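Accompanying notes for the structure given below.
Every protein chain of the complex appears in place save one, which is left out.
Chain nomenclature is as follows: A and B, assigned in order of appearance, with residue numbering initiated at 1 for each chain independently.
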Amino acid sequence: MGMTIGEKILAMASGKEVVRPGEIITAKVDLCMSNDGTTHLNIDIFENQLHAEKVFDPEKVIFIVDHNVPSESAKTAQVHKKMRIFAQKHNIPFYEGTGVCHQIMIEDFIVPGQLVIAADSHTCSYGGLGAFGTGVGCTDFTSVMNTGEIWLMVPESLKFVIEGNFKPGVYARDLILKIIGDIGANGANYKIMEFGGSAVKNFTIDDRVVLCNMAVEAGAKSGLVEPDEIAIEYVESRGRKAKHLYKSDEDAVYENTYHYNLDELEPMIAIPHCVDDVVPVTQIGEVKIDQGFIGSCNNGRIEELRAAAQILQGKKINPYVKLLISPASKAVYLQALAEGLIDIFVECGAMVLNPNCSVCWGSCQGVIGEGETLISTGTRNFKGRAGHPNSSIYLASAATVAASALTGKITDPRGQVL
Amino acid sequence: MNGNFTGRVWKLGDDIDTDIIIPTQFLALKSVEDMKRYVFYPLRPELAELIQPGDIIVAGKNFGCGSSREQAPEILAALRVGCIIAKSYARIFYRNAFNNGLLLLENNELYDSCSEGDQVSVDLKNSQVVLGEKTFQVASIPEDLLQMVEAGGLVPFMRKRNGK
Partner (left out) sequence: MGYTLTEKIIMRNTGRDSITPGELLNVNVDKVMVHDIFAPFVIEKFREMGFEKVWNPDRIVFVYDHLVPTSFIEDFRHHKIADAFAAEQNIKAVHRADGVCHQLMPELRYVVPGQVVFGTDSHTTTYGAIGAFSTGIGYTEMAAIFGTGELWIKVPPTLKFNIKGDLPKGVFAKDIILRILGDIGADGATYKAMEFAGSTVEGLSISSRMTLSNMAVEAGAKVGVIAPDEKTFAFSGVEGSRLQDLRSDSDATYEKVFEYDATTFKPVVACPSNVDNISDVEEMVGTRIDQGFIGSCTNGRLEDLEIAARILKGRKIAPFTKLIVTPASRSIYAEAAKAGIIGILVEAGAIMNPPACGLCCGRSGGIVSDGERVIATNNRNFLGRMGSPKSEIFLASPATVAAAALEGKIVDPRKYL
């Protein structure tokens, strides 16, 4: 009986030939990362409860300030200061204001075959490069930071076979929203979502990350795409080498297999306040919006910015709508600048933010008020996530957000894109 | 305007700026009542609890320098501070204070003679401030400004103009 990619990575990490779903293993971690959402707590536990003196490997523990950048209060600034002091003391990689943690990890650290633990739920993004990434809480994380090891239960795998081609105006974002809508917010609880099929083979890394990033929104432990030439080229162009290029065996066991045909997919939207309450944009009716957001670890990369720019070029957004655009990293920002996309955004009336979590995290930039409606490319539309408890968040693609910012109401982007 | 009153002194220094009186971070609170709790927050956060109606703030030069934020005098008026006696005032604050019914008096010597907690008496009719045995002259306030303070500020003044 064969193994899936996820099982193979976990077997390798735990020094075993074979692992099976349900088995509890102790695994060696390739990298661990923590951001300013929780690191102050991790440092407290590390220093005051574990009384630890050293991190397991200063090259493998990464701190990234991305949630409240630039900070909006002395309290969050205090968290950043604490991270800076710890990073200096332990001589670990430290980033501040350079981008959303998961995008930085993908650009600078992740390679196929790794096991990566981070104190953030969207760590599953790294599956886009064929690495097993999963998010943990503070206690788990602190222990990993100290020992480089973690216990894990080997999850079942679900397979998503994607065929066909996107129609204009339809994106990977619409696909993952559609999948989560179909299987539900707990449809992959504790499982691995493995994305494959002829369509995914042609997906860019950006699109693969879009799929894996939101796996956690269906409850998954991780999302994974088989690493191939596209993944190899991505890491090698950044001066890194793949650790292992695992493929799922022909006879690997999946708990369930789902089939999707992109030719049939249309723009999708998650309506308040659940990520799995997903409908086609065409069925949404007249919904006025107050704010649009393009960014986040899910949808703030160059391809999404290009899609938005294509719609916004030479136009002005609705005067009553705020459109906030936060490229996912400094590299993405510079690329967008070089391609003239930043100019397009500034001229259409959008606010171009520094790379950070921003509206998706609901703090420090673009916080929405009582009764306001946001359409966002972020990861979650939970009640109150972007500000006041009585506000509403819709999740859609960058193109749908851009089209909606022009009209002031939720708008199907098709017809506005080539 | 009621010409005589006595109050307890809170003593502050030179250049008490508007950001000390009320920091920007609290300016989006819904009401002056909410902001009141943060008066002098960067410098002496405890004062918000301690200042009682009728108390007098004695300060050095250039009181109220900085921003045009009118919450600064409005909060002091809402705390029902009896008056402020400073060596000098910044211009925008000066106008804002009278427009909000907050009385400002100017005197150069009182500051160096008094201590926090002293009782000071104000006699507006004679433009005098009395501390123990000592008497200090303050610049007289034009009658129309005093009337505006007494009326509660510029808003009631305008209402009257508009026949409301």
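Here, a contact is a pair of C-beta atoms (placed from the backbone, for glycine too) under 8 Å apart; a residue touches a chain by one contact, two chains touch by 3 or more.
Since this is a predicted model, take the numbers as computed values, not measurements.
For the omitted chain, the shown partners it touches in the full complex are A, B.
Touching the chain that is not shown, out of A:127, A:196, A:387 or A:413: A:387 (per the contact rule at the top). Screening A:59, A:163, A:255 or A:347 against the full complex identifies A:347 as the residue touching the chain left out. Residues touching the missing chain, restricted to subunit B, are 15, 17, 19-20, 23-25, 27-30, 41-43, 61-62, 65-71, 73, 88-92, 95-96, 99-100, 153-155, 158-159, 161-164 (touch as defined at the top).
Within subunit A, the residues in touch with the undisplayed chain are 69-78, 80-81, 84, 87-88, 94, 96-98, 290, 319-320, 322, 324, 330, 333-334, 337-338, 342-343, 346-347, 349, 351-354, 363-370, 372, 387-388.
What we mean here is this: only the chains that are shown with their structure count from here on.
Taking each chain's centre as the mean of its C-alpha atoms, subunit A lies 54 Å from subunit B.
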